[in-house]
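Every protein chain except one is present and positioned as in the full complex.
Per-chain numbering from 1; labels A and B assigned in written order.
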Amino acid sequence: MLNLSLKQLSQNLNDKTFSSLELTEFFLSRIKKYNKQLNAFITIDESSSLSMAKMADDKISKGEHKPLTGIPIAQKDIFCAEGWRTTCGSKMLENFIAPYNATVIQNFNDIDAVNLGKTNMDEFAMGSSNETSYFGSVKNPWNLDCVPGGSSGGSASAVAARLAPAATGTDTGGSIRQPASLCGFTGLKPTYGLVSRYGMIAFASSLDQAGPMAPSAEDCAMLLNSMASHDHKDSTSIDHKKEDYTTNLNHPIQGLKIGIPKEFFGDGLNASVQKIIEEALDKYKKLGAELVDISLPNSDLAIPVYYVIAPAEASSNLSRYDGVRYGYRTKEYDDLMDMYFKTRQEGFGEEVKRRILIGTYVLSAGYYDAYYLKAQKIRRLISNDFKQAFKKCDVIMGPSAPSVAFGSGEKKEDPLAMYLQDIYTISTNLAGLPAMSIPAGLSNNLPVGLQLIGNYFEEGRLLNIAHQFQLSSDWHLKIPEGIS
Amino acid sequence: MTISQDDIKKIAYLARIKISQDESILLEKKLTGIMNLIDEMQKIDTDSIEPMSHALDVNQPLRKDEVSESDIRKKTMPLAPEAEDYLFMVPQVIE
Partner (left out) sequence: MDWDIVIGIETHVQLKTKTKQFSGASTSFGNEPNSQGCLVSLAYPGVLPVLNQEAVNCAIKFGLSIDAIINRKSIFARKNYFYPDLPKGYQISQFELPIVGEGKLSILIDNHTKDVRILRAHLEEDAGKSSHGLSHGKSGIDLNRAGTPLLEIVTEPDMSSAEEAVAYAKKLHDLVQWIGICDGNMQEGNFRCDVNVSVKKKGSDVLGTRREIKNLNSFKYIKQAIDYEVNWQIETIEDGGLIEQSTILFNPDTGETKAMRSKEEANDYRYFPDPDLLPLIVTEEDMLIIKDSLPELPSEMQSRFVKDLGLSMYDATEITSNKDVADYFIGMINKGASAKLSVNWIVVNLFSRLNDGEMSILDSPVTFEKLAELILKIEDQTISNNAAKKVFEVLWKNPEESVEELIEKMGLKQISDSSEVEGLVDQILDSNANMIDEFKSGKEKAFNALVGQVMKASKGKANPSQVNEILKKKLSN
């Protein structure tokens, strides 16, 4: 069960080689065994998971089997799941039992996939190392002294250690791709609006996008088939025709034009990471692709722009946590104002508070034009850069992250160094483009991810391009030693 | 842009976050660092550029005016930190 792809698991379930109950128990036992070290899960609810598995087995026995029926999936704790504690990695929601399902969760429930548990994450998805979680930091299974990346670090750690065959993540500035890169598996951030944001606790609404995290591109294609849906509950959800992302995986990529942005290979990139990325690109050439030099001239402004837009939206999105209707409320207070101040002081962690303050500042009177409006304008320039680039190529490739996983605590006190982790991923969130990270090699026994950026709604193409690479490499199948 | 103690006081008030004297001093340096990073933006001219709020150029969908929600107090009231007679209780609001 450990090394089977989602397609193989699905086949075995349908053939009744094993049941969903057995499969779920298998992964629950792995979680029991390894979660203490990894801290990948915040909430495990065995009885709920097992009853979902039984229901799936019931469906399978009735012949109502769908591709992900009975497959246990770890859910990032940012998705509200009815009856499940949903914390978003924050003390603010420590005891929040969601009374409803996010659309992503509902979509999985509708095909009787099993919720395997809620995975750890940076608080409100703000972080690149999973060290801002109120529920403790997550460890990278490749090296327990290293971070798994963030903010979907729990999902990343769980998938890398095969505590789950697949997981969900969300990506606001790289939170699927960077941890996928640091933990050595495949992660996809879809086009903004392809997956509903309803029930996904908001960080930065105009950038947040949910996506699949799993060993292979083929797994991700199966997951995306269920995750993508046009949702009337989310005004920004796109009415895009339903696609089967698994259909075109085997298309040849002969003649594929790969754009190589020179800005992604500059000073900040670790030399051994660069070497592995170049080897991966060589491999694509061997598969028949052509490399084209391109430029994304405003790339260097992506981080500044992001650190205006994301905190601004977050400062407003997080105003609802006021201790009135749900969530944490401070124990002692003199009056209403005191209640607000202390509730939010105690309920939020340092990084979240920093970003709320920055966001409040850039929106405040006298600064709006110089910061928020300016950032929105540069956002357009960054988006236009991609439009230009895609005139010259079919896909853009480069590193997912500037380095391999770094040591726990290494950048914790230095927000600026931490922010640079997302230097190659942020611009696609600003533009709303789909992008992936796929395992491309190991450096000092730590994974390196190759990033693939596609044009709008070209998830199918990206998955195809990634799958072709994975047909002739096995980096995505590697499991860290000491875990299996 | 340097963030001053006064700035921190003002934005912390707007954001309703209590910040101790010690925290405020640490924050000054970190926030100033972030603002310096952000100020990289000022190096380019954006006068003629239209701001971009959304990734895709799509329009607001509309919902039919039909009641779809029911009374869910059984689910929501137990989650309230303090409630009485179906009201969420807070310290006295002064106008």
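Descriptive notes on the structure:
In this section, a residue touches a chain if its C-beta (ideal position, glycine included) is under 8 Å from a C-beta of that chain, and two chains touch if they have at least 3 such contacts.
Given the structure is predicted, the values throughout are model-derived calculations rather than measurements.
Only one of A:N12, A:S235, A:N248 or A:N384 touches the chain withheld from this view, namely A:S235.
Considering the full assembly, A:F96 is the residue among A:F41, A:F96 or A:W475 that touches the omitted chain. Think of the hidden chain as still there; on chain B it touches residues 13-14, 16, 53-54, 58-69, 71-73, 76-77, 84-95.
What chain A contributes to its contact with the hidden chain is residues 79-80, 86, 88, 93, 96, 98-100, 102, 197-202, 204-206, 232-236, 312-313, 315-316, 318-320, 322, 324-326, 336, 340, 360, 363-365, 368, 372.
Simple rule for what comes next: only the chains that are shown with their structure count from here on.
Chain B has its Cα centroid 23 Å from the Cα centroid of chain A.
On chain A, the positions that touch chain B within their shared complex are 96-97, 99, 191-193, 206, 232, 235-236, 238, 298, 300-301, 303-305, 307-308, 315, 319, 322-329, 333-342, 344-345, 348, 353-354, 356-358, 360-362, 364, 370-371, 373-381, 383, 415-416, 419, 430-433, 456. Residues 3, 7-8, 10-12, 14-19, 27, 30-31, 33-35, 37-42, 44, 46, 49-56, 58, 60-61, 63, 72, 75-76, 79-82, 88, 90-94 of chain B are the ones that touch chain A when the two sit in their complex.
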